[in-house]
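We show some of the complex, not the whole, and keep each chain where it was.
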Amino acid sequence: MEQIGQFVNSNLLEIYILLMAIFLGFELISRVPTVLHTPLMSGTNAISGVVTLGGIILIRSAAADNYVQLVLGSLAIILGVINIVGGYAVTDRMLKMFKKEKK
Amino acid sequence: MKLGVLRTTDREILPMSKKVIGKLAGLGFEVLIERPEEVVQWELTLFGGTDYYVDKATILEQSDVLLSIGYQDVQTKAKYWLGEFQPFNFPEVEEKLKSLDLVAMSMDMIPRISRAQSMDVLSSMASIAGYKAVLEAANQLPQYFPMMITAAGSIRPAKVLVVGAGVAGLQAVATAKRLGAIIEAFDTRTAVKEEVESLGGKFVEVEGARDESSSGGYAVEQTEEYKQKQQEVLAKRAGDADVIITTAQLRGRPAPKIISQAIIESMKPGSVIVDLAASTGGNTVFTENNATVVKHGVTIIGNSNLSDTMPLTASELYANNVFNYLELIIKEQDIVLNMEDEIIKSATIS
Amino acid sequence: MESLVSILYMIAVFAFAYGIRMMRSPKTAKQGNVISLIGMLLGLLGSLIQPLPLGDNNYLWIVMSMFIGSAIGLPLAQKVKMTAMPQLVAMFNGLGGASATVIGIVELLNINAQTPFSSKFISVLALLIGAISFTGSILAYLKLEGKLRKQWVVPGHNALNLLLLVIMFGLGILIATGTNGIGWPLWVMLALSLFYGVFFVFPIGGADMPVVISLLNSLTGLSAAAAGGIYGNKAMLIGGILVGASGTILTLMMCQAMNRSLWNVILAGKFTAGSGASSNGTDQVMKEITKPDAAILMQYSKNVLVIPGYGLAVSQAQKIVKEMDDLLGGVDVSVKYAIHPVAGRMPGHMNVLLAEADVPYEKLLDLDDANAALKNTDVVLIIGANDVVNPSANDDPGSPIYGMPILNALDAKHVIVMKRGRGAGYSGIENPLFYHDKTKLYFGDAKASLNEIIAELKENL
């Protein structure tokens, strides 16, 4: 109990951010129509490619001869970038299906 | 005071109803009605019985106010005569009335302003005529009005062209539309376009129409050039039409001959024309008043008093119009003509 | 510099959120995707210039990796067939999870005595969630590609499920409390996580796949957030949580649309037809369509052919269908009506109704014209018609209506059928059209259904 309290207090702002992000996420998503759910899923999937940032930081912190870390970091970046590039591109293609000339 | 109702030989309807008799009683008027030769069913419904019938002579003798639709050559002791004398079309009637020792008032001369609409017999009769014109045409036409896609084949909808979209024309548009026909309407007055469209009809445009708003709702004579154009456009529309309903009239002149022989020849055999302007000469070259003729395979029904084919309602409405006018001139059990009032002034013709 | 990076990250986070917000309408969604992408680029930029205690090395590695990643990802996305997109998304999602796993592994390899519990625990989370998401997504990909059709459930699936979770969690705590990341617990945990992903997705299939993908999507988001926690990187943390939160909500919404609970999807672990989808006793199933999908399908098509039947008359929906027609006309969708000669209950029944609703006669096609037009029709909307679109009339000599000409609805690209339930038509016979692959059912009184469509259309326009 005590520990949880401590944790809450020391991460108060983070918790606020977390809760607000969830609240915001809910508000945002709840207005997306069903037919856009697939592009939405694809779009948020692209966002989760943000993990690549971790790969970059990882590799930048690695010693130039720490090949294990370098190779694994590269792998993380490659995977993440595929997620980003592919994710945004696919989403864009999906959304193009909705595009139609309107007067 | 006594109000005597005379019959008009060529009209079936009567300008009186049970309801109005009651209301007039309230204003101190007793109503006498000319006895018919033979009692017809709908008159019983109209008056609720034969109680008011008296001989024509008695009416002419006893009435203070005479009421009829048309004029007839009679001697009377009445001081007022209210009718629908059409002085513009029958100047001779006006002359004769002037020679009588009474005040003659003509319902058709009431100005067509919003306030006087409740006394406007032209509108109430034209409205019935427009409705009946469509029923008549639909009954004569050897095909359906509405479109029908059925197992025995698909039937295209009938095309109806209404020429002259005044009160009667608009009612015709509305009724034909109800029955599922395709409607086109045509008029020289430009305000009519929107009115036709407001009833779901299509307006046929002919450019260059003269339209005088000063004429109080009535149409004016058009230029030759315009008539030419009109012929061209109409010939095209009429060739397509299965039914034409014409209502175009000019106040105090013969009706314009809008549907020429060429147009009628271009129409499909079996087509029907109902001409509501028959009494002033008709809108087609072949129209005969109160007669149906077949020319080039087209049936042409000439009938200016189609409202008479719906006598009960027509009489009731006519009676209401008359009452609304009487209410204006009856003051304390007597008749008082306030000549300052635009309506009374216009109606009084002698 | 540091503050610039903070601002870049902040922009990234709000670009993500705003991008999601713009997914609300087909009109703004494309732009939203671009905004989200810009956020991502700024975030990447931030991570490249962020001052690091040991940083500023190995840029070549980074550039090369990014190049390789792009070279792989872009062609994949561009070449994929429209129909294969969902599985591609699943695959990309798995790679994102894998990336988080790799980061988790590296960080756990690097731990030392000073590393606090929370850091280690968060690395464990990144690894664990990422790995589940990875194998789960790849399996989902394979299933959707049709390379794997089986669904199989071991006895005691639920108990095993729980056991696996407890073991993984226990190993995680073990690692996080230890001082040395390398060792059997790490590898066992990794193996178990990878296995768990497979185990978890394997029994699910069919109509439930999108739900699972959405769930995996939110897991990847959470793993990214966890990885962000390792580096105290706000863009990763909040971006990941946004994805995790919205993914979870999306998952729940999808379950709701299917009229099932999430637990039902995951734990029941086998495909059970929802209450919505109806089956005709045999193995044939009527597929339902949701309101927004029906609306958008029509709205973004070139032409719609309405086939009205007796049901339209019963529900007196003629005016509402005209209103829908007007709305669609406003966005240049051509709407016509196919009138079957015996539709309804009297000759010309449909004509009477549609004339009452003021549908112009030019829009009414009779049988032959309609059948010709159907071949070039995007969407055919069948409103309360049954016998007149029953293909048995064409191909089942045993059927009482065999030989009657019908409207060949299946010639169109999409078929939507509005009816109240499983009622038969006048002839009282089954209609194979309703079970056809192309056909989607929209259940409900026709008038109410059309009203719903109109509400959707109005929202989109």
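Letters are used for the chains, namely A, B and C, taken in the order the chains are written, and counting of residues starts over at 1 for each.
What we mean here is this: contacts are C-beta pairs under 8 Å (C-beta built on N, C-alpha and C of every residue); 3 or more make two chains touch, one makes a residue touch a chain.
Just so it is clear, the structure is predicted and the values come from calculations on it, not from any experiment.
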Protein chain multiplicities, whole structure file: A x2, B x2, C x2
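Note that only the chains that are shown with their structure count from here on.
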Between A-C and B-C, the pair with more C-beta contacts: A-C
Subunit A and subunit B, separation of their C-alpha mean positions in angstrom: 79
Distance between chain centroids, defined by C-alpha means - subunit B, subunit C (Å): 67
Between subunit A and subunit C, centroid-to-centroid distance (C-alpha), Å: 18
Residues of subunit B engaged with two or more neighbouring chains: none
Shared-contact residues (touching 2 or more other chains) in subunit C: none
Subunit B-facing residues of subunit C, complex: 339-342, 347-348, 350-352, 355, 358, 361, 364, 366-367
Residues of subunit C defined as touching subunit A within the complex: 12, 16-17, 19-21, 23-26, 29-30, 32-34, 36-37, 40, 43-44, 46-48, 50, 52-59, 61-62, 64-66, 68-70, 72-74, 76-78, 80, 82, 85-86, 88-89, 92-93, 95-96, 98-100, 102-103, 105-107, 109-110, 130, 210, 213-214, 217, 220-221, 223-224, 227-228, 230-231, 233, 235-236, 238-243, 245-247, 249-250, 253-254, 257, 290-293, 295-297, 300, 331-332, 456, 459-460
Contact set on subunit B toward subunit C in their complex: 146-152, 154-157, 180, 182, 200
